[in-house]
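Shown below is the structure under consideration.
A single protein chain has been removed from this complex, and every other one stays in its place.
Each chain carries a letter (A and B) given by its place in the written order, and its residues are counted from 1.
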Amino acid sequence: MNKTSSNTMALAPNPSNKRETVCIFGTGDFGRALGHKMIQSGYPVVYGSRSTQISNLIPKDAEVLGHAEAAQKAAVIIVAIQRQHYNFLAPLAEVLHGKVLVDISNNLKLNQYPESNAEHLAQLLPGSKVVKGFNTVSAWALQSGTLDASRQVFICGDDVEAKQMVMNIVRGLGLTPVDKGSLLAAQEIENYPLQLFPMWKFPIFLSLGLGLFFFFYSLALDVIHTYIYENNNFLFFIAITVPNRVFPVMALTLLGLVYLPGIFAAIIQLYRGTKYRRFPNWLDKWMLARKQLGLIALAFASLHAVFTLVTPLRAFASWRTSRQIISQALSNETVPLDHTNAWLSDSYLAMGMLGFFLFVLLGITSLPSVSNSVNWREFRFVQSKLGYLALILCTAHTMIYGGKWFLNPSAYKWYLPDIYMLSLVVPCAVLVVKFVLIFPCVDKPLTRIRQGWERKPRYSEQSNYIINKSAV
Amino acid sequence: MNKTSSNTMALAPNPSNKRETVCIFGTGDFGRALGHKMIQSGYPVVYGSRSTQISNLIPKDAEVLGHAEAAQKAAVIIVAIQRQHYNFLAPLAEVLHGKVLVDISNNLKLNQYPESNAEHLAQLLPGSKVVKGFNTVSAWALQSGTLDASRQVFICGDDVEAKQMVMNIVRGLGLTPVDKGSLLAAQEIENYPLQLFPMWKFPIFLSLGLGLFFFFYSLALDVIHTYIYENNNFLFFIAITVPNRVFPVMALTLLGLVYLPGIFAAIIQLYRGTKYRRFPNWLDKWMLARKQLGLIALAFASLHAVFTLVTPLRAFASWRTSRQIISQALSNETVPLDHTNAWLSDSYLAMGMLGFFLFVLLGITSLPSVSNSVNWREFRFVQSKLGYLALILCTAHTMIYGGKWFLNPSAYKWYLPDIYMLSLVVPCAVLVVKFVLIFPCVDKPLTRIRQGWERKPRYSEQSNYIINKSAV
Partner (left out) sequence: MNKTSSNTMALAPNPSNKRETVCIFGTGDFGRALGHKMIQSGYPVVYGSRSTQISNLIPKDAEVLGHAEAAQKAAVIIVAIQRQHYNFLAPLAEVLHGKVLVDISNNLKLNQYPESNAEHLAQLLPGSKVVKGFNTVSAWALQSGTLDASRQVFICGDDVEAKQMVMNIVRGLGLTPVDKGSLLAAQEIENYPLQLFPMWKFPIFLSLGLGLFFFFYSLALDVIHTYIYENNNFLFFIAITVPNRVFPVMALTLLGLVYLPGIFAAIIQLYRGTKYRRFPNWLDKWMLARKQLGLIALAFASLHAVFTLVTPLRAFASWRTSRQIISQALSNETVPLDHTNAWLSDSYLAMGMLGFFLFVLLGITSLPSVSNSVNWREFRFVQSKLGYLALILCTAHTMIYGGKWFLNPSAYKWYLPDIYMLSLVVPCAVLVVKFVLIFPCVDKPLTRIRQGWERKPRYSEQSNYIINKSAV
């Protein structure tokens, strides 16, 4: 189909409002679902099938013909067959010449083949215009209209006209086409529906591991130690008390781990005196996982907030309160307000709440639609400045919570530090090094390095210079 | 306007930065607002009007001419007149030949005419290129720039070049064009601004009805029964106590109703032995309302969370607490910690909080920008796996809350079950059937049916086979 015919088609008066016929090769589940949807949307559909005997599964308004006859009836052909059977299309090369072939296939594993199915099809039929698309849509979602997760249809292809035709069909079905460029993007598009949160795997396993460690650590010190030495059975602490000791520790540690790689990167750049060398692989991966680590930290912080607020509703809390009050009442004493205590209690609560508030703000700005509406400078301002402020507030919250217990030997059950002390290690390390890094005598050379300056420029052509990620 | 002239225009050096003249037919409110906006954005504007006497309402930098003269001055003509007066454009057919006509009209009712206004215009003037657009923008928003709700301008039309020209004008006005395909989409675009949350109507009315029923049920048992039999006037319970009994009941019931249609669908498919038959209409509608039902359930759950957390701040709660403590103190007794009670209290709180946390996660993933950034597999994982986990946790929360009261006759005032028992009906039914459905002997045939297998395939051509929605 050349430019002129396409234009003629578009300009032609369209009195009957009839849409262009679409051909579908293959009568499998997805081919039928797509056909039904197209007929509903007003497209005449013709199926190309090996056997032209009428199957009852095919939508009744569709025609069923042999492949060659079906192909001749339409400009766009949906190839709803599996990659293994692409070879049988080779004899049809002449009929398919100049036609738009839409490859909708999916694989079973990531990167199953060296080249994508769509590119394979394009090499097989160089005279046809191959467009990749529809593979991210589920047959069920197509039918039901509840396309919350997949209203977007990723399209790619080397021919602009062909892509436009397919995108118009996508719109005609009530979906949103997203142009991903040339056919080189097909591999990515084919891998897309096979992924299950690939960016989240490492952060989630790290959190699970850390969480289990802290859980059993807290269980040992808060429940088992109490049971052995104080003869108190507080096994029910497993429901709220122990989790609510683990949640804040996880939140603070993970928040520290969000900012730690940036610190490492700065130290490496200062040590090397250049930014034009690749970071170690582990640091690269870590830096790319920061957003996910931050969101998991936010989840733990939210759980900590709710588990804390619920305290007065617990039977244990009201029992403890009434016991304290009754013992005071029976001994006929009136305790005056302990001002130091009131200060500590109020300030650690205030720090925690303000830190949590900033943390939630950070979470909101990481929503795709919000982060798309701010520019790079604004995003860095929020994530870096507000992020560090949140880290400082949450660290201070934990320190004041600990209060004077740091120096008290009785806080060290079995000679082990309490769990909240462990949680301070990473954030304190980050804050101390960060504090050193903002000294002018350190900050100046670092800034110059990040602007491209090198301490000892080398001219050997062999070295593989790759522009480095500057740390945030 | 042919291809060549369009290209020439784009390539021509543009030293004076002058934009192309735009013609507006009609000097009504929206026509004037659009004209002002265009002049502000640098477009010369010429109005086509029946009377060319200068009206003071028309922007002073605009020219006013007769329709024919005005049309000759521009390639794009905004038709800002009502559908009833389209006929008077017929005599201008020759002047308007090849011009781009932008239909910006709206109707007063949904589907007021058999065909859309834009299609009507295109049939009237087959030589012109009709583009639909701007009808979703409000005159006020156009002027003020506070276009939060309507920065998007939906565009459709059969001529690609004409659409591009209109989309460039849209961008020139600082708005975002959204290409909705051919002129067939005009009906949908014209209906769009008339809608008021059409998907929400049924879920909201259902929630209102259920909510009122549960409110009066709780009022009868918790306030009126207490007043009659215990002579306690707890009318002030209407403010917090009674709502906070209705909110969790609504949340749990609605969450159950989100998963119930999927259960029905599975049973129907198992019974019929095929997925190639349409579900009953009520089930179709119900399945499409699940997202809205879920979000309303989340709203009730959030209200329940806040209304519960506020408990210790209530005058009634502090009065009750102090009365209990004082009576204990006066009788000189020290009650030991009731471990069963502590277990029950802590575990129902923990279940509730974890369930609510998952529920909020589900809500966040249903934000358009988040659900657009996950694929179908990830969306199903979150909505199905995490959703059922939330349902299980919330059901367990309610059951443990009830505790041993289920078997206690005094819990049945007026021989009626308490409100929380009613809330368990739907979710328990869902969970029990779901539990049966995941048994291999049931799950296997169901999976095969959903993959396209049929128990007794039929070959009668008459039956209207439509691929069914497989339940989630």
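Quick note on the criterion: a residue touches a chain if its C-beta (ideal position, glycine included) is under 8 Å from a C-beta of that chain, and two chains touch if they have at least 3 such contacts.
Worth saying up front: this structure is predicted, and the values here are computed from it rather than measured.
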Requested in this report: Can you work out which residue in A:32, A:67 or A:180 touches the chain that's missing from view?
Outcome: A:180
Report summary line: The listed residue (A:312, A:417 or A:445) that touches the chain absent from the view is A:312
**Report entry** Sole residue of B:51, B:84, B:195 or B:281 that reaches the chain not shown, by the stated touch rule
**Finding:** B:195
Report summary line: chain B residues touching the chain left out here are 3, 7, 10-11, 13-15, 17, 19, 28-29, 32-33, 36, 42, 54, 56-60, 136-141, 143-146, 148-152, 164, 168, 171-172, 192-197, 233, 236-237, 239-241, 243, 299, 302-303, 306-307, 309-310, 312-316, 318-319, 321-323, 325-327, 329-330, 367-370, 372
Query raised in the report: Considering the entire assembly, which residues of chain A contact the chain that has been omitted?
Result: 3, 119, 122-123, 126, 129, 158-160, 179-185, 276, 287-288, 290-291, 305, 308-309, 311-312, 321, 324-325, 328-329, 332, 334-335, 337-339, 341-347, 349-350, 353-354, 356-357, 361, 366-381, 451-452, 457-461, 463-470, 472
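Basically, only the chains that are shown with their structure count from here on.
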Query raised in the report: How far is the middle of chain A from the middle of chain B, if each middle is the mean of its Cα atoms, in Å?
Result: 24
